[in-house]
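Report on the structure given below.
Only a single protein chain was left out; the remaining protein chains are all shown in position.
Let's look at chain A:
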Amino acid sequence: MSSTEPTDDAPLYEAREPIFPKRISGKFRSLKWILMSVMLGIYYITPWIRWNRGPALPDQAVLLDLANRRFFFFGLEIWPHEFYFVAGLLIMAGLGLFLFTSALGRVWCGYACPQTVWTDLFILVERWVEGDRNNRIRLHRQPWNAEKIRKSLTKWTLWLLIGLATGGAWVFYFTDAPTLLANLFTGDASPIAYTTIAVATATTFAFGGFAREQMCIYACPWPRIQAAMMDEDTITIAYREWRGEPRGKLHKGQVAEGQGDCIDCMACFNVCPMGIDIRNGQQLECITCGLCIDACNEIMDKIGKPRGLVGYMALKDEASERAGNKVVNIWKHVLRPRTLVYFTLWSGFGIALVVALFLRSPLDFNVTPNRDPLYVMQGDGTIRNIYTMRIRNKHGEDVTYRISATTPDGEADPTLTLSLEGQEGDTVTVPADQLYNQRLYLEAAPRSDLATTSRTDIDIWVEQVGGEVPVKDSVGTVFNGKEQ
């Protein structure tokens, strides 16, 4: 990289230089097509998958029900108090990014980032409407005439439609998709839905159509963070300078004496969606999408030179290969202590989450003693404690539970009486998928040990009445008496 000292007339800002990536085919381009179809497919189709959960619950397979604070994911139903699952997933996402970045570099940027995927889709549309690189450059340079206006309008319309579909699909994740779609057309959907669609459409249109690589270079913090997580074993894309230089044009019928393998055909630059020349070395802009590799390999095949002048490699390979060592298989860099540690942590969290998921009880039960006042002295000397009991019935049907109180040893105490506010007897019926609040009274007989001890541990039991495998659970709490 050549550099110069600052001059007074140096520009303070500059316009974006349009980039016209050329069409290319090859291994990595195919991989990107496949990944793009899969990811866009998942994104657009997921809200439409149905999942039968019975009459009380929505039958959308993936639904973030913000109004009722539930998250449905196929057979799973996450309640707000189970938000630790989401926290766990976020931790896994974080560790996963460490893992992928330290092993494979900016693979996320190159293949999976929505900005990359949608930009790729928008470039596909652009190419379909305006032709390949040279046609697009010609169109860009020519004055506004009928052809340019027609093609631009067609392109923008298609982009807008994609943007609309993108924003539209987003809102379907938050409410029943078929109902919302109908409401969107009849104008009955909530203003929030319309606003969200409008914002998502506008950002998709602007970021995919016009901002493109500017988002990665100037707006996104992720490339900068990733740079700090990479080391010399991290897989990245590099130009094998020791093989390519000195570069020079190859003329038909001439033997290129003293020249490297690079014939300076600019194929790698022409296909780059970021508009950089990979031969300049590691660059912040490079999203490691692999298109330059495809482009260069195609040229190497044509001129009868081995592939891999541009390729995926680790930074330390460059020095090693320059010294004449054999080309190292890139997968040897992936397995190293650092990535193994990340992988262990990542899979540890994953296993813990899955275990936690299967250990979830279909019943949540807790009892909070009323601390104001600690106890109530009744007229006959009985000491009453008041508790708030919460039962969350995660069965799909109404369940009746019997409530009882015992000592921590599980034995009944004859001086202790349990009653439920507003209920006859000791049973409550909790409606399906509901959180049920019930005030609970425990009364200790006058002058009993419980009544005269300031604090006694007790257990409150909840037991399903009937059912094939009756659920039983208990929580420990305390009984406060009046010390004498």
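Some notes on this structure:
Keep this in mind: a residue touches a chain if its C-beta (ideal position, glycine included) is under 8 Å from a C-beta of that chain, and two chains touch if they have at least 3 such contacts; residues count from 1.
Everything that follows uses one rule, which is that contacts and distances are computed from a predicted model.
The complex appears with one chain absent; UniProt names that chain "Cbb3-type cytochrome c oxidase subunit" among the candidates "ABC transporter permease", "Iron(III) transport system substrate-binding protein", "Hydrogenase maturation carbamoyl dehydratase HypE" or "Cbb3-type cytochrome c oxidase subunit". Across the entire complex, the residue among A:246, A:373 or A:408 in touch with the chain not shown is A:373. Listed by residue number, the positions of chain A touching the unshown chain are 1-7, 10-16, 20, 137, 211, 214, 217-218, 266, 269-270, 276-277, 279-280, 370-373, 376-381, 384, 386, 421-422, 439, 441, 446.
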